[in-house]
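Heads up: the structure comes next, in structure tokens.
Left out: one protein chain. Kept in place: all the others.
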Amino acid sequence: MTTTGPLLQMEGISKAFPGVRALEEASLTVGRGEVHAVMGQNGAGKSTLIKILTGAYRRDAGTVTLDGQPVDFHSPQQAQAGGVSTIYQEVNLVGFRSVAENIFLGREPRRLGLIDRRRMHAEARRLLERLGVEVEVSRPLGSINVALQQMVAIARAISFESRLVVMDEPTSSLDEAEVATLFGVIRQLKADRVSVIFVSHRLDEVYAICDRVTIMRDGQTVDDRALADVGRLELVARMLGKDLAEVRRSGATGFTDATHRAERRLLEVRGLRGAGRTLEHADVAVRAGEIVGLAGLLGSGRTELARAIFGADPVEAGELKVDGRPVRFGSPADAIRAGIGLAPEDRKTEGIVPEMSVRENLTLALLPAISRYGVVDRRRQQEVVDRFIRRLGIKTTGPDQKIRELSGGNQQKVLLARWLCLDPRLLLLDEPTRGIDVGAKGEIQALINELADSGLGVLMISSELEELVEGSDRVVVLRDGRTVAELPHAAITEDAIMAAMAEGPADGAGEEDGG
Amino acid sequence: MATTSAPARSITRARLASLLQGQGALVALALLVLFGALRYDNFLSAYNVTSFLANNAKFGLIALGMTFVIMTGGIDLSVGAVAALASVVAAMVSEYGLVAGIAVPVLVGVVIGLVNGSLVAWGRLQPFIVTLAMLLAARGLALTVAGNQSVAVDFESGFTALGTTTLLTLAAPIWIFAVAYLLGVLVLGRTPFSRHVLAIGDNEETARLMGLRVERVKLAVYALSGALAGMAGVLLAAQYGAGQPAEGVGWELTAIAAVVVGGTLLTGGLGSVVGTLWGVLLLGLIFNVLNFENGRGVISLSPYWQSIVLGGFLLVVVLLQNRLAARQT
Partner (left out) sequence: MARATGTAAAGAPGRLRAWPRDVRDLGQTYGAAAALALLVLYNAVFTDRFLTTDSIYVNLTQVAPIVIVALGMTLVIATGGIDLSVGSLMAIAGALAPLIFLSDLPFGVALAFVVPVLVTGAFGLFNGVLITRFGFQPIIATLVLFIAGRGIAQVLTNGELQPFRNPAFQYIGLGRVLGIPVQVLLMLAIFAVVAWTVRATRFGRQVLAIGGNEAAARLAGVPVNRVKLAVYGVSGLLAGVAGLIVIAINSSSDANQVGLNVELAAIAAVAVGGTPLTGGRATVVGTLIGALILQLLRFTLLSHGVPDAVALVVQAVIIVAAVFLQRQRQT
């Protein structure tokens, strides 16, 4: 075990799957105590590279050297034992087991063959303290919020005395404060000479915490630089393979800066309260042709609001008006009939029907409209599907391809098409670009823009401030289930949104005017 | 299979539901006991209590094994047939004495359990269909080996002592019942094994990523289920004096009912051995009460009514549990 030279060196890594070369002579070098970002679009190969490192895949060619020793991990367990831990995007812990049990699952401290609960709890508390986290370790993991769950995952990683911690999109479910806590933990790891690989799409975070970045594109490593040496736009340009000047011109998102001319009121929500305690008293209004951004921290009630409007969850109190007429949707089918569509937050659990084809997923909500006497009109179905595949540029081998084989971005397009083919008047979009690579993200954002231009009303929930700022005509902010601010176009800035999310509206910054 | 963690609300709700179900079963059990005690003479007599417990020991053992299997998110439909097979085997080896009469059938159960477990764990086949097939196979084996008739045990070899010996006035089956459940509670509460079982039922993919040896654990629970079914078969043979290849029909389903009533989640991840105990006693007590009711001569319930009552009871109990759980959260 040497203490000089890089901790990790991956060189000449190639990997092919049937029909596609995922990696071609890719490389990755991580120094000791270094926080190293890996960036690139989906399909660029970064997740494949990481999976080879962590033992989920076997490489076809190349070498992996850890601390001077060649390694070849066959399984995540082996990687773990070898000193490489992974924190996944979705918290990969078990919800019913306690915090302490999760940290020590598989290596429980024992006494006479039975679990030594006292020691396990004490150790768990100690590990979490090192991360600056205080939580009751006997609580079921699932009963604490996602950010804390991530901390528990990290505590588990540390308990293995890892030399390298791989973090795969660790902040996608965290708010600003929680991200700050995570960064504190990462700095602590750095101080302990533990290296971190930080895989992320989020530029701000990468620049805030990482030392170096490896950029991947088309299965190859195109850059390995210190972050101090490369500017944002250049980084994005390198990822996209585009010209720097071009990116500078058209902005980082697919939204343009122009506002939309908003017309009549489509949706008016006043004092909406849902079942459960999350949605308390929300107000929002959307006009035809405008994009209203809905901002808020995790748990502030954004998704609950969208679901309540859509009839997916029961409404306990409040007023809901569509086109000026009071309505109450008993089920999503009612809302759909009224011309509303909802693209849910989690594609996998609530969006796609994985075994069904692109065609069937796309036309799922349209079935009543394209059926006569209960029989599906194949020709109309085909025509609709062809039209939307073309219009949205959905990359698929054919309408019969199983939707689960598509990339995240293309799946999202199919889900959007599911609503668009109904010719809706109002779209509720919950994190429409989450988990999607930069290229497809831009396309979807541009699409949303286009839809608003053509007269659709859009309520867009997003955790990406950049997206909200560039895309919204107005922004409504929720906190603890209540509407606390409404920002008119001129007042929309990242700072204003953050201030409202955290504390309530800053002085004078846009008060709720009910419209 | 989702890999995202379930939201906090639903975790708490599920835990609460499970807890309430187990407690609900206990309450129902207590009420039924009270009802019986008040209504019938001799309900709480030593004779009734001990024979009730002795007779239900075999169902208890099967339900215990089922609890662990269900906690991994699986199911074992073969246990009734395995018990029948084991009873035949027990009768056939009973001439070699008590030890052989216990060891060999239990071993047979273990082997069957290992086959089930292998197909589920390594073959990646669904537990429902695997154990369904095993149900047919075990039944076929039992009938074949027994020549389509019951097989008398050897009454000279001491095997039948299992049914008749008493310790502190309690028959051996009752002790076996009690010890099995005590061990079960201990294992579930304090061993790493049980944590792994529950983690796998909670989210198998995640458990695997966390380094658990999923296949081995699954193999172990099915082997355990088989072993307990084997022991149940031994008790069957000892208590009835003969191995019965055609017995055990539907035992797996009543075991599942007992497990669910006791608060173990059918989807896995959360379980209660004590709850299963209440479930077993509750379901068994219904028959006991029906017998007493018949004995009073006020109503004469044909045995056919028993299944209606049992089904109805299951319906009401689960209904109430679901209602209770929903209201609390």
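Quick notes on this structure:
Chains: A and B, in written order; residue numbering restarts at 1 for each.
Simple rule for what comes next: a residue touches a chain if its C-beta (ideal position, glycine included) is under 8 Å from a C-beta of that chain, and two chains touch if they have at least 3 such contacts.
Model, not experiment: these values are computed from the prediction.
Residue in contact with the omitted chain (choice from A:L8, A:A22 or A:L235): A:A22. When the whole complex is considered, the residue among A:T48, A:T181 or A:T483 that touches the unshown chain is A:T48. Contact with the undisplayed chain is limited, among B:I11, B:M66 or B:V130, to B:V130.
Although one chain is not displayed, its contacts with chain A can still be listed: residues 17-20, 22, 42-43, 47-48, 310, 312, 331-333, 336, 342, 344, 349-357, 360, 364-365, 367-368, 371, 374-376, 378-379, 381-382, 386, 389, 395-402, 405-407, 410, 418. Listed for chain B, the residues touching the missing chain in the whole complex are 119, 123-126, 128-130, 132-137, 139-144, 148, 250, 253-254, 256-257, 260, 266, 302, 304-308, 310-312, 314-315, 318-319, 322, 326.
By definition in this document, only the chains that are shown with their structure count from here on.
Interface of chain B with chain A (complex): residues 2-12, 14-15, 186, 190-192, 195-196, 198-199, 202-203, 205-212, 269-270.
Those residues of chain A that touch chain B in the shared complex are 76-77, 80, 88, 90-97, 101, 105-106, 108, 110, 113-115, 117, 140-146, 149, 156, 276, 346, 348-349.
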